[in-house]
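The structure under discussion is supplied below as structure tokens; questions concerning it will follow.
The complex appears here without one of its protein chains, the remainder shown in place.
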């Protein structure tokens, strides 16, 4: 239906404003009727000096239903993803690589750092806000309107997948994804993408005189802040390797926290956790695989972000028992291997039954039942869910729906004998992960 | 206006996709302009083997404004409403009958039960999650994505009215009502309803081999779970009478609660309360009637469900003084008798002034003033309100608006003498319920 309305409005759009550059943004709510769900790859790549940003099509039915938008950024060695922020809360997952990440919130305490050398050779103190090392497996909570920058200090690419919850209450703009750059510039690509990110940095929109006044610098330096002659985009090569001192922040002298409205606890709050470590798994099977959950119980900042994440690993022949998420949409990103995934909608119709391989994205709407079976090389994935305490119900196994129902109900429901009802109810003794028979035999 | 857009899009729909089976779902927000509000009966009935499910038209202006959807299920004696869930939080009210209700949440503790007899005659232990007796007057809170089943153990029909809050944040799909069946099947009705519920169960969408693997059962039994050859629908006759042991749950051995994201307190939380008992009334008049409120103060789980309920009884000649609900829409369902109800909108226009009789539904939007006067046989109703602590303001009587305003303001506002202002302010000394003069004389 939304496709229909889309077609209609596209036609109307052409008629009234045929030459308009801006993409038509039809304000549809989550429309979650599917005859088929498609797994999705990125729709567009924006090349920067030292990396790229790939964005998924946020107007696809699947992402519209889930109310989210997805991007993947790739930083080459010794490059910086320049400071920028989103109007939506988001989760970022480090798919590969390692580096340093800085988050910027006015009013949070600063760290002093002794610096030697530089262009001038003299020694002096720098100061900046807390930095954090990042590595593969880290999930970062990105608060709406708070900037980050990322530096790749390793020798190989850093790859980060970011899911923005555009329908979150904290995004008070429309449901179009927006990246606000405060450094960086527009690239020189011939064909500008219809969607985000296309921008120049915030300074470029101000009068240089105003910038000079605001910073107490001369006009020429003010113009540098605008990156007007710059076409490197938002990922640039550093004169590196850069070394940052990751030290605990000093006590802040002035308490701007309450005044400024930032959550008192934000400045000192943990904003990331690594969920790749097998020892932190919530479900673990030596043969089948493991599942690790990050929610507001173990990362409290997620309470305000209203998102959570699940990291999963399946070995060859392993399966995740059929289940549904009660109170959230799920965006699954395959980080390795492949799996056959089946998804069933509210009418009992199969809406997805395909292989999902590394780099692909699959949306599983709230309530839709899903089962995953690993391929020969196993399967690894990260799932982002649109609730800070998303709640899973399993259809089979130890804590499943069928365990919860009396035998007499099962017999009446499925027209089976007591023996069959017993088998249905108790044969599968695993909780969440199991081996397929085929692979066991 | 929404009717207009509806017309427009219907026409366009026919033009572009004339033959489409799915109903056009226009993503309108709550459109609450009415020249007239209509009381509503169910729009469609789906017959099942041992009962039926009637659904109201969720595209009606009234239900769209309130952002809710309503269904009424009728279970014949000794029948089961099979396990299913909604993507929206809901309240269910037991209009008549009694039975046993089971709610299913993965990770909640189970109850052991000794069972004798059955098909095989042997004795063994069953285990399942907590069951609760239900009876007329019970309100149940239904959490999004959590399944229920209901068994009628009495000799007469059980009737349950369910109000789904489709615009609640916990429903992350679109605003189309959806029932997810995990048992049961599609019925063989010639004409499938355009709307819900039309589905097969979740298992029917999976490959039988996958089900066999997931349950460790053979393919034939897996196919039974799909109810493929079944056309009994979602209410089936039991080989009964069934007897369930309602016992307190055992301590759960493994704590999946936090991992799974379910509220720690949910498993042990009360999810229902009976509000028919005259002794729990909040407002009571021996002659006029009584009113009983259920909100998150007396049923804390309503805090997450964000709904509340009011049960009312008026005797002949009784009236509920004019009032408005400050922060919620109200969906009134008449359970008995009849009343003349008047509703006034934000422009001081009468938008409803009619008799409401048993089985009818009336939407009163937030802020709209309403007054109820019982007919000769009295009036009984249940009101569902879209806020866990909906707040009522009365226009006359003891705690009313006019009591709160100084006499000088009343004199200026209504151009009355001090004597009249005094009478307006103090004559009515009842708080919420009063007798009409006509009936008193």
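All chains are identified by letter, namely A and B, in their written order; residue positions are counted from 1 within each chain.
The working rule: contacts are C-beta pairs under 8 Å (C-beta built on N, C-alpha and C of every residue); 3 or more make two chains touch, one makes a residue touch a chain.
Since the model is a prediction, treat every value here as computed from it, not as a measurement.
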Looking at the whole complex, which of B:98, B:132 or B:282 touches the chain that is not displayed?
-> B:282
Residue of B:155, B:231, B:268 or B:349 in touch with the missing chain, whole complex considered = B:349
If you put the missing chain back, which residues of subunit B would it touch?
-> 1-2, 4-5, 7-8, 27-33, 65-67, 169, 282, 293, 295, 297-298, 308, 319, 321-329, 342, 344-351, 353, 365-367, 369, 371, 373, 386-387, 389-397, 399-409, 411-420, 423-424, 427-428, 431, 434, 436-438
Residues from subunit A at the interface with the omitted partner, ascending = 9, 12-13, 16-17, 22, 24-27, 80, 82-83, 85, 87, 102, 104-108, 110, 113, 115, 118-120, 124, 126-129, 131, 143-147, 149, 151, 170-176, 178-184, 186, 196, 198-207, 210-217, 221, 224-225, 227, 230, 236-240, 242, 244, 256, 258-263
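Going forward, only the chains that are shown with their structure count from here on.
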Field rot_deg for pair subunit A/subunit B, CA superposition, rounded to the nearest 5 degrees, holds 120
